[in-house]
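Please read the structure below before turning to the comments.
Yeah, one chain of the complex is gone here, protein chain that is, but the others are all in their spots.
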Amino acid sequence: MNLANSLDAYLILAGALFSIGAFGFLARRNAISMLMSIELMLNGVNLSIVAFGSFIPGLEATGSIIALMVIAVAAAEATVGLAIVVAIYRNRKTPLVDEYDAMRR
Amino acid sequence: MDGLPILSLVTFLPLAGAIAVAILPARYARPVALGAALLAWVASLLLLVGFSVGRGGLFQFTEELSWIPLFGIKYKLGVDGLSLLLVVLTTTLSWVSILASFKPIQTRIKEYMVSFLILEVGMIGVFLALDTFLFYIFWEIVLVPMYLIIGIWGGANRIYATIKFVLYTLVGSLLMLVAILATAFAFQAAHGGNWTGAFDYEVLRAYATSGGGFGPSLQLLAFGAFFLAFAIKVPMFPFHTWLPDAHVEAPTAGSVILAAVMLKLGAYGFIRFAISLYPDAAQTFAPAIIVLSLIAIIYGAIVALVQPDLKKLVAYSSVSHMGFVTLGIFVFRPQGMEGAILQMVNHGLITGALFLLVGVIYERTHDRTIAKMGGLAGRTPVYIAIFGFFVFASAGLPGLSGFVGEFLALVGTFSFNPWAAAIATFVMILAAAYLLWMFQRLATGELSDFLAGLGSHLTDISPTEILTLAPLGALVVAFGLFPGILLDIMDGTVTRSLADVGTGTAIRIDPVFVAAALGALVAIIVVRVATLPLVRRAVTSENASSGAA
Amino acid sequence: MNLDSLIPLIAALPLAGFIFSAAYGRRLGKQAHVVPVAAVGIAWLIAMVVVYSALTGGFGEGHTIKLWDWIPAGAFHVEAAFFVDNLTACLLIVVTTIGLLVHVYSIGYMSHDPGYWRFFAYLNLFMFSMLLLVLGDSWLTVFVAWELVGLSSYLLIGFWYRKHSAALASKKAFIVNRVGDVGFALGIMAIFVDTGTLNIRDSIAALTGHAVGTTCAVGQAACATVGPIPVWVIALLVFAGAAGKSAQFPLHVWLPDAMEGPTPVSALIHAATMVNAGVYLIARANPIFASAPQAMVVVASIGIFTAILAASIAMTQTDIKRVLAYSTLSQLGYMFAALGVGAWTAAIFHLMTHGFFKGLLFLGSGSVIHAVHEEQDMRKMGGLAKKIPQTYRTMLIGAIAIAGIPPLAGFFSKDEILGEAFKAGFTWVWAIGVLVAILTAFYMFRLIGLTFWGESRVDKDVEPNIHESPSVMTVPLWLLAIPSLVLGLILSWPGPPAGPLFGQRGPGLLARWLEPVYAQGVAILGRHEAAFALFGVDGVLILVSVAVAVIGMVIAWRLFGVELGSLRRHGNHELVRDLTARVPFLYRASLNKWWFDDLNHLLFIVIGGRVAALAWWFDVNVVDGIVNGIGSVTRRSGGGLARVQTGRVQNYALGIAIGLIVMVGSYALMASH
Amino acid sequence: MTFGDLVTIAPFAAAILVAAGIIVADIVAPGKRGPVLVVALVGLAIVGLLTIVTGSTAATAFGGAYKVDDLTTFLDIIFIGIVALTILFGPDYLTPRGLPLAEFAAVLVFAMTGAMLLAASADLLVLFIGLELMVLPGYLLAGYHKSDGYSTEGAIKYFLLGSFSSAIFLFGLSFVWGLTGTTRIAEVADHLTTLTAGGGLSAGLALGLAFMTTGVAFKIAAVPFHYWTPDAYQGSPTPVTGYLSVGPKVGAFALILRLFVEALGPLKADWLAVIVVLAVLTMTLGNLVALTQTNVKRMLAYSSIAHTGYMLMGLAAFAAGRIEGLEGLLYYGAAYSVMNLGAFAVIAALQKRAGVTSNLDTFAGLGRREPLLGILMTLFLLSLTGIPPTAGFFAKAYVILAAVQASQDGAGVMGLLAVIAVLNAAAAAFYYLRVVVFMFMREPASEQPALRHGRLLWSGLLVATILTVALGLIPGPLLEIVGAAARAIG
Partner (left out) sequence: MRAWLYLLTAAIAGGVVITPALLVVVLGKGSVDDALFAALGTLMIVSAVLVVTMRDIIRCGLAMIVCFLSLAGIYVIVGAPLVAAAQVIVYIGAISVLILFAIMLTQSKAAPASLVFQTQAAPAAVAAIVLVVLITLGIGATDWGAVSVRVRLATETLARILFRDYVLPFEVVSVLLLAAVVGGVFIAKREDDGPA
């Protein structure tokens, strides 16, 4: 067994993390929980990127660079997201996203 | 007259009028609009004068400007015998309608006149366009002003009617757009990817009839799309149900133009485009179209028999009368097509006049229910005399114009299939029945209580109203006695069109086909009746919701 | 004088009169009749000149006056043209003469009507249409006139538009006529398709020329076929038109109702002229019918059936005008029977004599009705002979004429029909015709008896005011009575005796006139005129005719009385009641006109109305319902789909996730291929 | 980084400077409209000028990560136009609601830079960053009316789902990158050609494609990934809605052009079917649901979904082998931008009085109250319906033409797609014309005085109107441009 040297293992781990994040996004009610779930998904993606970089020749640098960029983008996303969460909490006094259903149909 | 872009002048004079109406204060709207329409009329008469009858099948006064060079789309206008007649019909009825709107239309007069003039532009454009793309554009332009005219100045249920009108027409016309594009592309593909002429009607026609022609599947599909667009506009059974609604709700002048000109757009399209560009498909479809036309002729008349509303009755009679037009076209006989074209002009004049007359009584009573009328002959004899004249004209009284067209169409049909002609001729009885029934209820007996209650409001027809009807009446008589005027002009077009499609041999209407059609009809009825409660509920709820909205 | 410019005037003058009256008549008040009557008067004069010219052989085979190319639609080329030959001339005599007399009569009859000007306008319009009909050179011109007489008939029947029954009757007349017209129109189309022309003579020549020169046996339909449409079909279609206009069974229902119109109209249109148009048409088309023997049998059967049917109804009617109307039907039936057996001359003969005596009878009845203050029920008349003697005398002449008592006009024409039928082998036609002749004499003297003889049953209020009509009305009566008396003699006059007075007899005057018209038809029929044998079969037939007329007359005297000079007798009401009680069914059938009106009501109003209502229901609910259904289904599906939009992010996300899974699946599917 | 690189990215850099300049202007003169507008509009004009100047020659920069070609130039001009118009329409809506213009303009211009980057990217990473730079400001703009519950609700829905889809997209991107081993688009295409030469997709590529398609479909609001659209559009401040309906949409199509057409071009045959299905679903659902809407903004949101479907039809036609599909798509993008912005501008103008909803009732009697606005709205709606002679008509005709051509080339399903499209267009007439019904054929519940609208709004409307008519009447020039743009990648 050679888990640590197998790309598939990392990718499956990444996929699992991604899916857990997706589950959280689908299932949680709290806006911040959903935000955290998205972060989990992005981390899953990042893991796969880094894994590709480490196992496919010639990609190691690019992998890291992309991963770094993704982390930065995630940070920006989190900034925006949290700002919006704060704003809507001020309006609605609840962080539960499923109660934001004034608009539908 | 060389060098003067007279066709553009005819087409866009009303547009200039519309702009002038829009800019000037509302009190000038009526005279300016009438003036513009009259100018266009005069211009179209110049066209008539300058037209070379001997070359009636060829396009004259053509104008050509490159428009979208990438696709070879051009601004190309031209007039042949067929379009000349219809253009003059349009310009004539436009000023008549505008004049007839002076009194009934009292609100938003500017918008009304602008709409009407733009409508005129679109209709003339349709008849003159020699570029399929340009044709489509004019075709759609017609839609908008009519939508507004019915929707703004119409009756109580106008919104339902106008939206139905637009949606119905749009379904057909958009499919026609697809067909136009497909045809152009097929042409382009056949010419090594060169778009030149791909939208040029004359080039396409030459290609379709002599230069190889379009493939069978394209022909069938494109003809089908054109058929749908035109059949809805004509309207042919079973695509006619927008017509009664639109007519009932439209203001008088709207009904007049709708019946007199707009229904002709479809028939014109059949002759100009559908059969010349897709002759093989036209031959294939002809029996089915003839059957539908026969159904329309009889069915429209039967349904007209029981209409309680004057306008609805005339509307259903239009369905019946327009059936002669499509019948005459698709028997592919010279008499048939000449009859069809005559019928187009005559139906325009006669039904236009009938709607004007219904408008006259509506103006005084604000009602069109036949049951409430009666005894007008004593109270408004001039009105009834004129009404009677047009009723008999509509019933196809020989000597008036309606007869010649109908009879020619029937002769053409007879040589195609006597039974078909017999069925169509049978409608002479029904036409007499519903028209005389209406006329009798209106004119005879003692003055009805409802009308008596109106007191002095119930005046006889006014000189202005007579002025709107006089030209129509004069033409009805003139064309009845001297249809040669029209026949000479259209002769070239008919000959050319039939040369395109080929006369073909007399086709028996296959009993199997008839049986299948009947079977399908029965099936539709059964399905429909079975689902009736469901849809009725849907319609009710929709009515409720639209009422609430 | 150039007749070419005069002939169009015959039709144009009444048209001008119509246009003038329609435009200005209203302002002229009681003088409104001047122009129309003058127009018809001058037209009559011209017509007489033309007739003279024609009958003296001035036009030869016929004369065409082309006006303009009416419908120049390529191969379909129709000229607006007039054509005059001897047949036209005969019709011109009847139409213009009776027309003029009726115009004059109407001056008196309609003098108190508010629609005076309108009446004359309509009458002129009718005159124009009728003259156009007989003068028309092409089938289509005839059809135009065919419809125009229908229109003027419509206008005149419905003249008193406030009267509901009049309005209904006029509508009925027009529509029933249209039924026949459909057939006629189809016939014209068929003629065009077969021959490529609508000129009457050209097309007939084309249709029958084939049959003439060949050795085909009569009756072989195949021989008489030129185009795709067999000649017998054309013949029947044309006959359908004729049957409509001439009110033959089953299209006879409109004529009795048409009596709602003013009486001069009944006289002119519904007795003397328009209803004869059908007879004229078939006579005109005689070679076509000759080429289609089956069609001729149909014509004969329909004709003789109509004759007996109408006669049976006329026996019990109580409305004086209706009796005359059914009598007209019956006589028209004779004419058709004559046409059917190939006795075209006899048909035209009867047409002419009948035109005069029936016009006379109608005008006379109008005078009667006038006298008793618009009462038409004969049960409220009686004993009028002394009060309105002019009317009585003229009507008596008419009655004798129609009853077929020699030497009045009716005897000759009717006898010729019956004789020809018998001699042509149509003995059944002859037999029925004889029966009808009994009935005719019976109901006519019933009419005379109830109206003029016996006790007065007139309303007590009206009784003192009964007065003879003014001379403007009685003079026309007399003018009509004269031809009723002598026309039969004149027209059957064989000319200077060629042999012994009672021996060999040449053809009568009318037969000689019409000989060229019928030459082709006769040739096709291949029938040779048997020698007239006064002491042979012809004599027997004449005796039978006279005998049956007398029998009918005597029965009527016995039942309804008689006051002729010394011959006086009261009616026997008991006997009438007994007789009717003995044949209750026949009596009720006759009284109810064999229930044709009820049948039509059921068929066309009740069932037809239901069908139309059903069609409308179908239109609204099925055709339009499908359209609206598509619309509402579309909108509802939109509403249904909108439910997906719950407003909850997680639902949306789940949707996206499912979409993602489907997407992965579909790509994987593609990858696996 | 060389000078040449700088010249090449000059428009992009200038755009960033404009955004910064707006912030500076606001700091210098806080709360003042004038300076912000001047900086923004003049700046955008300069950016536009630079785009045209530098765009005349194709060039790449940053070692092939950034690319200027005719497509870039065309799309950039559209983006600049969209943002400029949105800035013109903004003040009349924002000021009555106490919302500052500076941040609005700055964030908009930031979003524009993202879109420009997308259009110019020749590298997957640049593409992703450009995408984020375009959408993140969009989230913020959606919630710009922060005291309004609807605005923030729309924003959070947009944000959450947008981030979710970004993650999905990125996951797919990582797979493709892992398989091709490069981020440069041209090289990706080359690698894919060799990778699939042996036959078909590998499972990993299929996964990557699926994830990326999903992410992109979300951005263009294709069904069934459209859920955010109605809520975000309805909630956002109206000028923002106008922007959102066109800016990120055209941007996302730029992404599709660069990613699917260029990078994944070799897999055309694989994603064609998916695009066809998406197109059918999108146009049909969009139109059907729009039929039932009573809020005009929400209705236009569904209509925008439907229009996505039409544009996808152009894409499908391209994938089926017809470059006209691409041309049609680009033409449609331009036409849709002007007409939809115009329509939203009218709604925004109506809502100048704070508290006015965008319900259909609001439009009752508008034709009488403010005839000019009514007529303009009618024009835009007719254009959206596709009635000639307007931009919308020609655009629709163009994509239909492409579909028809593709069908005659053998892809019969494209013909069916064209028919479905026109049937949809006919159904769509119902809801567009319903607004006209309210404007001209219904009386308002209560009479209200006409509003006075600012010059900015009128000038913006004038531009939108002229373009809407001109693109319908004289399509020739733009046809040349889109032809060149399409050839740049097709």
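As written, the chains take the letters A, B, C and D, and residue 1 is the first residue of each chain.
Please note the rule applied: contacts are C-beta pairs under 8 Å (C-beta built on N, C-alpha and C of every residue); 3 or more make two chains touch, one makes a residue touch a chain.
Values in this document were obtained by computation on a predicted structure and should not be read as measured data.
Q: One chain isn't displayed here. Which of the visible ones does it touch?
A: The undisplayed chain, in the complete complex, is in contact with A, C, D.
Q: Considering the complete complex, identify which of D:11, D:55, D:81 or D:143 is in touch with the unshown chain.
A: Hidden-chain contact among the options goes to D:143.
Q: For chain D, which residues touch the unseen chain?
A: Missing-chain contacts on chain D: residues 1, 9, 16, 19, 23, 31, 61-66, 98-100, 103, 106-107, 110-111, 113-114, 117, 123, 125-126, 129-130, 132-133, 136-137, 140-141, 143-144, 146-147, 155, 178-179, 181, 202-207.
Q: In terms of residues, what is the contact footprint of the unshown chain on chain A?
A: Interface with the chain not displayed, on the chain A side: 1-13, 15-24, 26-33, 35-37, 39-40, 43, 46-47, 50-57, 60-65, 67-69, 71-80, 82-87, 89-90, 93-96, 98.
Q: What residues on chain C make contact with the chain left out of this view?
A: Counting only chain C, the missing chain is touched by 648, 650-651, 654, 657-658, 660-661, 664-665, 668.
Everything that follows uses one rule, which is that only the chains that are shown with their structure count from here on.
Q: Quick check: how many Å separate the C-alpha centres of chain B and chain C?
A: 38
Q: Please work out the Cα centroid separation of chain A and chain D, and write it as a whole number of Å.
A: 26
Q: What positions in chain B touch 2 or more of the other chains?
A: Only 167 qualify.
Q: Tell me, which residues of chain C touch at least two other chains?
A: Counting only residues that touch two or more other chains, chain C contributes 635, 642, 645, 647, 649, 653.
Q: Looking at the complex, which residues from chain C come into contact with chain A?
A: Within the complex, chain C contacts chain A at residues 642-643, 645-650, 653-654, 657.
Q: Could you list, by residue number, the parts of chain A that touch chain C in their complex?
A: Within the complex, chain A contacts chain C at residues 22, 25-29, 34, 97-98, 100-105.
Q: Could you please specify the touching residues of chain D with respect to chain A in the complex?
A: Per the stated touch rule, the residues are 125, 128-129, 132, 136, 139-140, 143, 146-150, 152-157, 159-160, 163-164, 166-168, 170-171, 174-175, 177-178, 181-183, 230-231, 234-235, 292-293, 298.
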